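Heads up, one of the protein chains got dropped from this complex, but the rest are sitting where they should.
By letter and in written order, the chains are A and B; residue numbering begins at 1 in each of them.
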Amino acid sequence: MKAVSKEKLPALLEELAKEGTLYVPSSSGDMSRFVPWESDVQVDLEHNTTMSPKEVLFPQTEVLYNYKFGEENTVEPPPPGSEKIIVFGVRPCDVQAIRCLDEVFLTRTYVDSYYKEKRDRLIVISLGCTVAEDTCFCKDMGVNPVEAEGADIVLFDLDGEYGFEEKTDKGKEITKKIASQLSDTSKKKPKAPSFTLQANSNGIVEKLQKMFEHPIWEEVCQKCIGCGTCAFLCPSCHCFDINCKNTGACDGFRYRTWDACMFNDYALMAGGHDVRPTKVERIRNRYLHKLLFFKERYGMFLCTGCGRCLRECPAGMNIAGFINQLEEVTVDG
Amino acid sequence: MDKITGLMRTKAKELLENGKVERVLGWEKGMFFYSTPPVFIDKPEDAEKLVWDDFAINNLAIYLLDKRNQESKVALFVKGCDSRGVVRMIQDNQVKRENLYLIGIPCPGLKDPKTAVRGYYKDASQVPKATKCEECQHPNPVLYDEMLGSQVEEPPEKDRFAEVSELEKKSADEKYAYWKAQSDKCIRCFACRNICPACSCQECLLDCSKPRWLDKEVDVAQNQFFHMIRVWHVADRCVECGECERVCPAGLPLMQLNRKLIKDINELFGPYEAGMDLEQRPPLTEYDTGDPEEFM
Partner (left out) sequence: MANPEQNPLVPEMGTITKIIDETPDVKTFHVTTPRGKPFTPKPGQLAMLSLVPVGEAMFSITWQGDDYLEFSIKRVGVMTDALHELDVGAAVGVRGPYGNNFPVEIMKGKDILFIGGGIGLAPLRSLINHCVVNRDDFGKLEVLYGSRSPADLVFKYDLFDNWPKVKNMEVYVTVDRGDDDWTGKVGFVPAYLEDLKPSPEGKVAVVCGPPIMIKFVLQSLEKLGFSDEQVITTLEMRMKCGIGKCGRCNIGSKFICLDGPVFSLAELKKLPPEW
């Protein structure tokens, strides 16, 4: 297959950057994330990022429309972008998460225009994993860690070089532009990494369907402190809030921001009714959404086993541990 | 460490069996070598889950807020920083002293699971001591009903405000650029606020929708506002447990902000350390005729 040597990678990135806005994984202090490439950006391809690449398609804060009120009453959405968006080094767990977001934003009657116009311009260059961290469990959530399904181009870490395979038409088109950086290799695709963390997800859907009133939720939710760390770092969490901000006497903008089902006002209605008043109901909703409701509605788990929530939760909540705990639960009927 | 684990388990079992408390808060071993998260024990047989090791760093005091309106009796294991957090909550009228049974554990200094995670360490011995433990001045519990093991030696006094003094020397532009860069990293997850023993408001003003003090946009301006307001609200009540800085996923140096305010309060109202003494009131909650009044 084709390949690019690791020494030639900076040159390849420089070529890619000419085709549009290029995002690469980079560490800065404690929080690694996908940042726009520049020649002095330190690219970190050894480990996955703390902030997932979802912020490229679904920014944390996004203007929906600008408005004027008073004399004039108008709304005006911002114009769509035109450049290609190339994300380099996306791990298979994160590519699977993009497929989950596609299901949410692009299907079921309505198409989210803001997501779609970026998604249409997006080119995903995925990097397969040869090493699984002790917190990774993507394989158990239906993800192939070697080769991401749904990426435009897949890369394989073959020691001194990256194997390079175009998968889609978009992938083929961009490969033509950087063909000069590519060479050939006789190496084969690497073997799948071995996982120390096992989270047996077989049969959990059927079990969870009967567990809404189960006492396990009271026990599982206790550590949670109700922050948004898990939801914000998760590559597939998509809940958002919509608010408005006035910037002058008669203008402003409406925007959306990431929201977390862990926040205590997530389900709070005007008038005071709250279907999820305590952390028991909120954690139950979160885990069921990830492992049951999303599977029922869209046919895939909303958790892709990336392990970010396990790593960064301040209180040690562990969804993989929960999946394992389910093995001991027996339900009637 | 194993000796303390044994003592914890015996003590918890005893307290639950004779009905002295309904619940024991402690730590248990998690999935990874670096995870020793909080555990909540209701039944005597579950006391076997309790563990004391290098990573039992979570401050258990905040979980008292979950049941703050209930009269149930709770036992919890407290290190130095945890006990100051409990003092904070008692002084803020969030919990009653008579509902708590505090079991003190003198702390040798622990390790942060986040250090292990972010450094990709493979075993506990490689992991350095947590930053907050390096800076700790009071490892022995200050409030307890009994103590497991004997007191550890207090560390030599160090200048807690060294970093703050360095920052103070920078020009206004440099300081602004520094904090702007920090606010840019913030993702407004509220982990810092939720883990803080001093942040116990039932409805945080930063969540309030009428009036909306803090906009939900996540940008530098709103983030700066969030941190400034939170730091001012906890100013004289911060027990310097360091949890806010430890749990931040973005690595914001939040203790620099907290310590700046504490330094200023020390200079204006005399040296004070929050959470050390149940009887001593935080300086901003009372006045003295000798207080500085240059502005009058």
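The rule is simple: a residue touches a chain if its C-beta (ideal position, glycine included) is under 8 Å from a C-beta of that chain, and two chains touch if they have at least 3 such contacts.
Note that the structure is predicted; figures quoted are calculated from it, not measured.
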Residue among A:Cys138, A:Cys224 or A:Cys261 touching the omitted chain: A:Cys261
Subunit A residues that touch the omitted chain in the full complex: 64-65, 67, 69, 73-75, 77, 104-105, 108-114, 212-213, 238-244, 246, 252, 254, 256, 259, 261, 266-271, 273, 275-276, 281, 285, 288-289, 292-294, 296-297
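Here is the rule we use: only the chains that are shown with their structure count from here on.
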Subunit A-subunit B separation of Cα centroids, rounded to whole Å: 31
Subunit B-facing residues of subunit A, complex: 28-31, 47, 50-51, 60-61, 133-135, 197, 219, 222-223, 225-229, 232-233, 241, 243, 245, 255, 257-258, 260, 263-265, 279, 310-312, 314-318, 320-321
Subunit A-touching residues of subunit B, taken from the complex the two chains share: 30-32, 35-38, 40, 58, 62-63, 66, 113-114, 117-118, 120, 185, 187-191, 193-195, 207, 209, 212, 215-219, 243, 246-251
